[in-house]
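Only one protein chain is missing; all other protein chains are in place.
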Amino acid sequence: MHLPRFAPSRLVLTAALAAATAGAWAQSTEPVRVGLLSTLSGPGAGLGVDIRDGFQLAVKLNGGKLGGRPAEVIVADDQANPEVGRQTADRLIKRDKVDFMTGIVFSNVMLAVGTPTFASKTFYVSANAGPSQYAGEQCSPYFFSASYQNDNMHEAVGKTVTDKGFKRVALIAPNYPAGKDALTGFKRFYKGEIASETYTALNQLDYGAELSKLRATKPDAVYIFLPGGLGINFIKQFVGAGLSKDITLFGPGFSGDEDVIKAVGDPMLGMFNTSQWGHDMDNAANKKFVAEFEKEYGRLPTLYAAQGYDAARLMDAGVRDSKGKLDDKAAVKKALETAKFDSVRGAFKFNTNHFPIQDYYLRVITRDAKGRVTNRTLGTVFKNHADAYAANCKMPGL
Amino acid sequence: MVDSDNARTSLHHTLHLRAALPVFLVLLALPHITAALHAEFYVTLATRIAIFALAASSLNLILGFGGLVSFGHAAFVGAGAYTVGILMQHGTVPAAIAWPAAMLVSAGLACLIGFISLRTQGVYFIMITLAFAQMLYYLAVSLKTYGGDDGLPLAGRNTWAGIAPDDTALYYLALGALTLSLLFTQRLLNARFGQVLQGLRENPVRIQALGFPVLRTQLTAFTLAGAMAGLAGTLLANQGGFVSPSMMQWSQSGMLMVMVILGGVGHLYGGVLGAAAFLLLEEVLGHTTEHWQLGLGAMLLAVVLLAPRGLASLRSVWTRSQA
Partner (left out) sequence: MSGILLLEQALNGLQLGLMLFLLAAGLTLVFGIMDMVNLAHGSLYMVGAYLIATATQASGSFWWGLAAGVAGTALFGVLLEVSVLRRLYRRDHVTQVLGTFAILLMCNEAVRMIWGSQPLSLNPPAALSGPVELLPGFFYPAFRLLIIVVGLTTAVLLYLLVTRTRLGMQVRAGASNRDMALAMGTNVQRLFTAVFGLGAALCALAGGMLGPLLAVQVGMGESILILAFVVIVIGGIGSIRGALVGALLVGMVDSGGRTLLPMVFESLFGAALAADAAPAVASILIYVLMAAVLFFKPRGLFPAHG
């Protein structure tokens, strides 16, 4: 058959096909840009460094790729300051044009960074911060939590304390919104008597007054939400005052994790805390994670590192299941919502507000077989626990 | 102690138009330049620099020209920002109401704090201004209705004749505010009031002996500086879209002081140069390493030891060394 008449269109067709393949190939080798904005300086730096290390380990173990495409992780420091976080996020979104954001430790920074991130239609996978606003009324289709909702751990302790039969509990938290939310979460599940509810100052170093009050009111347990250095201060002084003999100490997971344990040491033995993860959890993904983390960084991973690791693997699943078409926001959203990946905490699935429905465990701080002071996971407090704010979330469209 | 660092031959200040005008024209054209280069992000950065330049310049008025080392200046910036935020929370959106209100609030606060603080001198003054700023900070943290430590997000930007400014428009607003403030400061300094103020920095005893009202002059300057800081605060709130107590922390005040000192205490453009240098340095270093604070500290120390009167004085140091 005489084809010269169709040759030009065949040429065009071949060229078009070549271009399309080249485009797809270019897309598949174009890196996935992730903006990892975390607290890397100042007093809270230990937490941010852990998130970063966990995240980067996951990418490394994945061959430097996310969803089959090379990953470019841009690390930035928010200095635990909402204003700095906001303007750094601006840079990551507008100049570096990242495809995903992650990493923030503190809720107040998250609330400042969230608005412009969602407005620019960039997906945010949280490796720690889980403010109640984003679980409820201000929920966004672009926000996904690979960690927990802030209240959950407090709720888990509330239930544990009730189940263990403690009748009179003293509560201590700092006088700021997260502190008040923490105690509200605890009270949601605690059914006994509250011996005292004390709010401390955010800049407080010395807890002598609060300890005297504890000695006077004689509760059988005390629940503290004192993040970072505040918790370290309190626990050291609590044990030094001899109160740990008569009063059992409870805290949320992040007050009883490896970083605090390292700083306090032996005095922390016997403290209970709850978390959605423990480094001794018995599943394949976790065993690999803990072993690799220790090998790479020479220390046991904390909760923050585990969350950073999971955030990376969630992103990996998201990119993979949306076939790398990151411009198709609907596809990415669906891919993230239904992602199937081996989380280090075991079963993982999302609620309608993009917060996880997961199990929470009780941990106690004890000496392990190697003689180290660390957490031991005791049992399950909640199975498939959802947060209290999901009903308030009317998820808007993309 | 020798005070040669700030000895000046003239208390009269020029606008240095030969150097400043070209820079100003470039700044006017900036949004067009960045749009051509597809680098719109830099307009946001430039806006932020302009806002901090305004805040630093307002501090320069009292610190550089008045010799009043206020360690609580960020509180006035925060007060302006919070006024805007609170008004917007209650539904007041037009800039014509919100911005003057913010400036009034911060000016009023400055007047009150100044009235009590100006009874003291030297390091006592530094500490008492710090104390007041800390009180405001802790007050903001505990106000749960307005977000407390979580901060208060703004629904949008303040509107001008019903229209909310976009990033470029906000840039021009910030640039305009900065320019107007600098012009105002220059006229003020060259007028009798400014001469008295600077005289008080140089030799308070003599000025008082000559019969000029010390407290009234310093308090007026302090109030004006507070108002300008409040204006910076409104711009900051509009740009960031939220207000937070961290704006009022003493470390923010410290940062403003560092900017002023870096740029050149007592030079008209000291605040501008210092803010630009500091923020650009932070931006560049922050990219390079997580240990950027070490580099920043080293550079600041170098400035202290090598360019003792700040960056603005470098030109005169250079010309003098050539003579």
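Letters A and B mark the chains in the order given here, with residues in each chain numbered from 1 onward.
As a working rule, a residue touches a chain if its C-beta (ideal position, glycine included) is under 8 Å from a C-beta of that chain, and two chains touch if they have at least 3 such contacts.
Predicted model, so just to flag it, every value in this text is computed and none were measured.
From the options A:Asp99, A:Asp220 or A:Asp259, the residue with contact to the chain not on display is A:Asp259. Touching the missing chain, out of B:Pro100, B:Pro165, B:Pro204 or B:Gly254, is residue B:Gly254. Here one chain is not drawn; of B:Ala19, B:Ile33, B:Leu280 or B:Val304, the residue touching it is B:Val304. Summarising the interface, chain A meets the missing chain with residues 40-43, 45-46, 48-49, 174-175, 197-206, 208-210, 212-213, 215-216, 228-229, 232-233, 236-237, 239-242, 259-260, 262-267.
Residues touching the missing chain, restricted to chain B, are 1-3, 5-6, 63, 69, 116, 119-124, 126-128, 130-132, 134-135, 138-139, 141-142, 144, 250-251, 254, 257-258, 261-262, 265, 291, 293-294, 296-301, 303-305, 308 (touch as defined at the top).
Please note the rule applied: only the chains that are shown with their structure count from here on.
Each chain gets one centre point, the mean of its Cα atoms, and the points for chain A and chain B are 37 Å apart. Interface residues of chain B, counted against chain A in their complex, comprise 39-42, 44-45, 48, 138, 141-142, 144, 147-151, 153, 236, 240-242, 244, 246-247, 283, 286, 290, 292-293.
By the touch criterion stated above, chain A contacts chain B in their complex at residues 40-41, 75-77, 81-83, 86-88, 90-91, 94-95, 107-108, 111-112, 115-116, 131, 175-178, 180, 201-203.
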